[in-house]
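Omission of a single protein chain aside, the complex is shown with its protein chains in their original locations.
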Amino acid sequence: MHLHLIRIVALHEIRTVFRSKMPFILYSILLAMLLLAGFVGWNYVSKFNAQQARYTTEVQDNWMNQPERHPHRVAHYGYLVFREKAPLSFFDFGLDSYVGNSVFLEAHRQNTVNMSEAGFSNGMLRFGELSMALVLQLLVPLFIIFLGFATVAGLKQNGVLKILLCQKASYFDILAGKTAGLVAVTWLLFLPLILAALIGGAVLLQNEINAELLLRSGLILFVYAVYFLIITMIVTGVSAMSKNASNALIMLVLGWMVCFIVIPKSAQTLGSSLYKAPDKIAFEQAIEAEVRKEGDSHNPDDPHFAALRANTLKKYGVDSVHKLPVNYGAMVMQEGERITSGIFGTQFNKLIETYQAQNAVSVILGFFDPYLPLRNISMQLCGVDFDTFSEFQKQTEQYRFDKTTLINKIHLTQISYENDRAQKVAQSNWQQMPPFEFRPVPLAATIYNAKWSLIALLFWLVAGAAALGFISSQRKFQL
Amino acid sequence: MLEANNLTKKYGDYTALNNLNLTIGKGEIFALLGQNGAGKTTTINLFLGFVEPTSGVASIDGLNVATHAEETKTRLAYIPETVMLYPNLTGLENLEYFSSLAGFSYEAGQLAGFLDTAGLQSSAHGNRLGGYSKGMRQKVGIAIAIAKKAKVLLLDEPTSGLDPKASNEFSEILKTLSASGTAILMATHDIFRAREVATRIGIMKEGNLQSVTEAGAISANELEQLYLKTV
Partner (left out) sequence: MKISSKLLHLEVRNFFREKTVRWAIAGLVLFGLYSFYHGKNVIGSQLATISSIPSVQKTHLQHIAEEGKGKSVGTTAYYPFFYTANYPSPWASFSIGQRDVNAFSLKIKILGIEGQLYDSELTNPLTLLVGNLDAAFVFIFLFPLLIIAFTYNTVSQEQEHGVWRIVETNAPSLLTIIFIKLLVRFSAVVLTASIVFLTGVLLLGLPFSGPTFQLFLVIVCYLLFWFLLCAFVISLGKSSSFNATALVSCWIFLCMLFPGIANVLISGQIAIPEALETTVKQREGYHAKWDLPKKPTMETFYAAYPQYRKYPVPENEYSPGWYYAMQYAGEVEARESAGQLFDKLAQRQALAEQIGIFNPVIYAQQMLNRIAATDLTNHIEYLQSVKRYHKQLREFFYPPIFENEQTEHLDWTSYPKYQPEAAAMNAGNAPVWPLIVWSVLAGLSAILLLRRNFIQHTRRQNA
């Protein structure tokens, strides 16, 4: 390996690329798309968040301005939580369009997060929405393919490779130099744009910049840089293995199809057939059955609630629920809430685990397809991944449970058992409840969740270099 | 058969061929010698109709190539420096394909006969062309010309890259063809082969035909001296 020779080859490659017209045309198209996608994404997120904030305020105001009400009415009046998009979600839309945007929180009932944007789409999109991440993940590799498919194969065709190999540079030097030159061009063309978009967009959305955001942007920049390098190594390698440029092009485009369309789609099919997730009806049936088993608050003869009654009566030393100093109805309700919430939590965690197991297939396949780990890491760093979404579900459920518990407590202590329905309590009781605030997955946890994808990406880096080394050692690839 | 009248081809300011006057009769083999860029290939391309003359007329069998492209095409056959045919078809199938293109419909036996005449060993007829040597492909090219019953044969450096034996065989086949009345124009660098095969030899320089010599009237050495002096 001769570093200065690699540099000479690389510089020559850069000059060659900048001299031809085609890269320029392709880059202008990609640039236009990136700017368009960035603008559209940013605009959408800012409008969306403004809209969600408006509804959040409206719902919170309505909540605060409730007149005197019976606590159980308040429990059923419920609360609506509107999901806001993460600051970097304008860059990578990730799962955002496919997960619900609002959830209705009420007593007794665990509602799922509903109303995703995809629900009202018309099926035009089969490759996802036009986001900056989509362009960078799918189209920049294609750009690198068009830039570099002939880089070695073309030299074979016109015999220049033989002349080159007669000079001092080894075949590996040539391949390394070609890779370096191509990736330098790609980095130069795209990385500054990514950084500017990430930081500029996030600052404009939030009006502030914090260390975490900078760190996330830096990491995104790093993984995309690594990704472009991996793709470039593959392109150079395939070009070096091909007899002529058009063979290389066909192979690369075919590989692109397989890695970017076929494997990602089949990974999910494989995942969902390996780990069967229940449909909604089955999921709810399972919960209902378990709740029935645990204790049925509607049934006066239910052993669980009979025991609760006996214990309570004993505790207060009275012989009838009517004589209790607290509202026994509220106590039953809270007990029911505790049971259903616990069962729902367990079932829901099981469902999430099933989905995670399904998604793990794409993490493992990341060792066969470099697109998958990058896609996953990018979503995770932008806060539009599965973990963020399930975190949202969990936090809203926790918030629902806390809120209902508090309301039941008011019911327990401030409403007497007799003539329960006719009583009301003051507004101040629920005005002290804090509004919902989503706590996003912290960066350290994100990185921990992304560990296998990161390892896969590094694996590709090492494997790419090793492959170039192997190809350069084979005589048949020099002809 | 082949006739050039004041034939000139210019590319902008550059004159590729200047005022060529030449007649090649039936059964005659005319060899064009000259350095690279002397105008040999331009001459052939003008007769093929691949390029149009700036002025003057190239005609085949009395028909102007530029105005009667279709008719002249049926009368000529062309063999480039390297005959590249369809690698996935056999020699026989290639011959069948091209002769069908030219409007002929031969029996399998006839086709094999043409390949035999062109000197391709029968064991190779059914093999795919991808595995042929350069000489073998050249022979399929000749067979295509024979099958087409071409009155005129245009050859662009047909013997370059052939081994001496293949080159010799090739010359023999050309002689047979000319004996049956075909007019042949070949551009070549091979002075000795040219003197041996051709009836007349022309030497070109910078688009001009400098001299024309009867091949029988000159020795190989004299021809080489003449060539070196001219170019």
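A and B label the chains in the order they appear, each numbered from 1.
We adopt the following convention: contacts are C-beta pairs under 8 Å (C-beta built on N, C-alpha and C of every residue); 3 or more make two chains touch, one makes a residue touch a chain.
Note that the structure is a prediction, hence the values are computed from the model and not measured.
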For this session: Could you tell me which of A:M64, A:L214 or A:I250 touches the chain that is not displayed?
Result: A:I250
Exercise. Quick one: which of A:L11, A:M33, A:A225 or A:A463 touches the chain that's been left out?
Worked result: A:M33
Problem set entry | Among A:T151, A:N359, A:N429 or A:N449, residue touching the chain not depicted | A:N359
Seminar exercise, completed: Against the hidden chain, chain B presents residues 48-52, 54, 69-70, 73-74, 76-78, 80, 82-86, 88-89, 93, 96-103, 105, 128, 141, 144, 148
For this session: For chain A, enumerate the residues touching the unshown chain of the complex.
Result: 22, 26, 29, 33, 36-37, 40, 51, 55, 58-59, 62, 67, 69, 73, 77-78, 80, 82, 94-95, 97-102, 104, 112, 114-130, 134, 138-139, 142, 146, 149-150, 245-246, 249-250, 253, 257, 261-262, 264-269, 271-273, 277-283, 285, 296, 298-299, 351, 355, 358-359, 362, 386, 389, 421-422
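In this text, only the chains that are shown with their structure count from here on.
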Problem set entry | Whole-Å gap between the CA centroids of chain A and chain B | 68
